[in-house]
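Notes follow the structure.
A selection of the complex's chains, in situ.
Chain IDs A, B, C and D follow the sequence of writing; residue 1 opens each chain.
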């Protein structure tokens, strides 16, 4: 089976920087941003490549910040 | 001034509660009366936290105050919320490391201290509150530095005593910065 | 290859931001419940009963009718609702203090009566909301703010095993202990929650899912550490298991 | 429609009155002297497609009532003193969540386990708030079985009108006694008040409803409290109820509620035979207490004499009403002892 291609979007304002998505991602495609969000957290951020759309990050996120997409990245973001 | 009605406010985790407790305890060590009253409630997790400290020569009647004589704002929302209640002629201490806006009040003394930067310089951002404490005590004379040290020593007894030198250093640096303004 | 959402937030959540600490499992479980409500198409007839505990605001987080019961009494409140409206879907969401301490009698009797209700039971071995006191499910030796020397059986008793206790009851239709500490666990948990709802919808009996959960704040750990601690310690005391399944597939 | 008079036990008459008021949900836990209410409901509710559930405790009961009431349906429970004490947290929640429902407390001798005889020592608990926080129950005290029937029906209507729990405060005598009673007709359920604007029934094609007494923000909670207080102010204006007996030319005013209220009528008659002009003021709504009328009446008499089956509880409200205008005297029996007309007469005459 060919490797699925995907990408994710993270609602960085909603994110609390808990790191559970980072911990869960099998391909290490997520990292902490060095920026703060308005809550004062370093939100998680997609590294921009490598996502295989496995959904682990979505499953692990306690704050429903992540949307996972099949296929190639689009420029227009898709709402949660 | 013998009466101080102080509000110290910031994000949870910025150490505003401890700051207030040290001030209150130090005032008592100096022979004055004081009360320390926290905003409380676990539901406020992640929100802002604040405490009210009243220092007086006489026994403190009301631990709640309408118009503080001093406000310490460790973040922007706190400055907005409590800065406007500040008594005319009072002190507004602002954590300049994280607040970049200005309070629009000409009738109060605004003291901006980049406490995180100063704390970072002496090695730990965690003592930013102590830097602010040093500056606060220096300018308000709410308590003697000896009393502040004693209060801090009491708080940091036991396993935490190793942290004492760093904290004292932070207080010193805060006071120095305030003096040098 | 077309772009499509593989995983996105469920519509049975109200969209309000959760008030939980970073990394707290409450949020994951909320999402799973909402997904099940979506998938079963029952949003318009579901009523939720929130507990008193960190999830006290949960009745605001779901986009369904809801209330918050007095501490421990969610299953009594839910019983009252369900008896008044037998064709609605009523579920409770309760912590270990709520369900296994103060609410013990209401839990036991709702289960034993076989009330057609669904209960999601968050076992995080601690009283989260009030600041980390001992829960009935606190492990032996575990330090909390009311077991400063670690929980000692002699003074504080043993961890309570709710699922084991309820598994003796005829009225129970679905009963499983799960966790949400790995993606695989989360998938299992979702299946369990679905069955616990089906137990109600199919009128079989009482459905309960015990979710071993983290409380990073009161455990004094990072969210990731907390998950690890849970998997290493809590699952020993509280083995993951299907205790009762009268729902089938 | 049946209008003939039946001899009925108070407990059973209350139960039947509730059903005829449209109550189809009853949750309860047995306790003397009111278990007949539950027993009657267990027989009768299934006949009218209603639900009777014997609960595991009074704590569970009050919370089941909370749940059922939150769906907007008419629901009732009944208990006696220790049982009502156990319900206080739930009662406070129900009042805070503004849910209509009806409680019946058939009071017995206390405190603690006490005994099972008629008493009036739960007046404070009923009227001042046995639970925590600033809330009030609408409290009605019947003195005959006929009145128990009428007040039970009124309780449901007031509960709906104010979205607030109502309480029938009776005593073991009212519960256990038989008297002829005329029952009202069965209420058509479709005529019951519409609660679809707030009730929890599933958010189908509408915004979700939330029912709660919770507000983490004190200013928000204060707003909720103001809403309650507005209702209470309205009730104080509109719901003061009482009965008067021979008050017209009375020189002395006897005050008592419930069972004592009717015994006082015998006392007034006896005293009249001796040429002493007394009258009875019998509060029917204990909350709101009928201060207004009491104040008027008090101005015209030499003193007020309050009798209770307690150490003196309602007498505080009498004093608050009279406000020092004339002396307020008190006679009470405790522990479940029912005073007889003769003993009240002699207690009264000692004051002359």
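The definition used in the following text is that a residue touches a chain if its C-beta (ideal position, glycine included) is under 8 Å from a C-beta of that chain, and two chains touch if they have at least 3 such contacts.
Nothing here was measured: the structure is a model prediction, and the numbers come from that model.
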item: Subunit counts for every protein chain kind in the full complex; value: A x2, B x2, C x2, D x2
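To be clear about the criterion, only the chains that are shown with their structure count from here on.
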item: Of C-D and A-C, whichever chain pair has more C-beta contact pairs; value: C-D
item: Separation of mean Cα positions, subunit C and subunit B [Å, integer]; value: 41
item: Subunit A and subunit C: spacing of chain centres that average the CA atoms, whole Å; value: 26
item: Subunit C residues counted as touching two or more neighbouring chains; value: 20-22, 56
item: Where subunit D touches two or more other chains, by residue; value: none
item: Footprint of subunit D on subunit C - complex, ascending; value: 14, 43-47, 49, 56, 59-60, 62-70, 73, 76-85, 88-89, 105-106, 108-109
item: Of all residues in subunit D, those that touch subunit C in their complex; value: 25, 27, 51, 53, 55-57, 59-61, 63-71, 73, 75, 89-90, 93, 97, 200-205, 208-212, 214
item: Subunit C partner contacts - residues on subunit A that touch it in the complex; value: 5-6, 14, 16-20, 23-24, 41, 53-56, 58-64, 66-72, 74, 78, 80
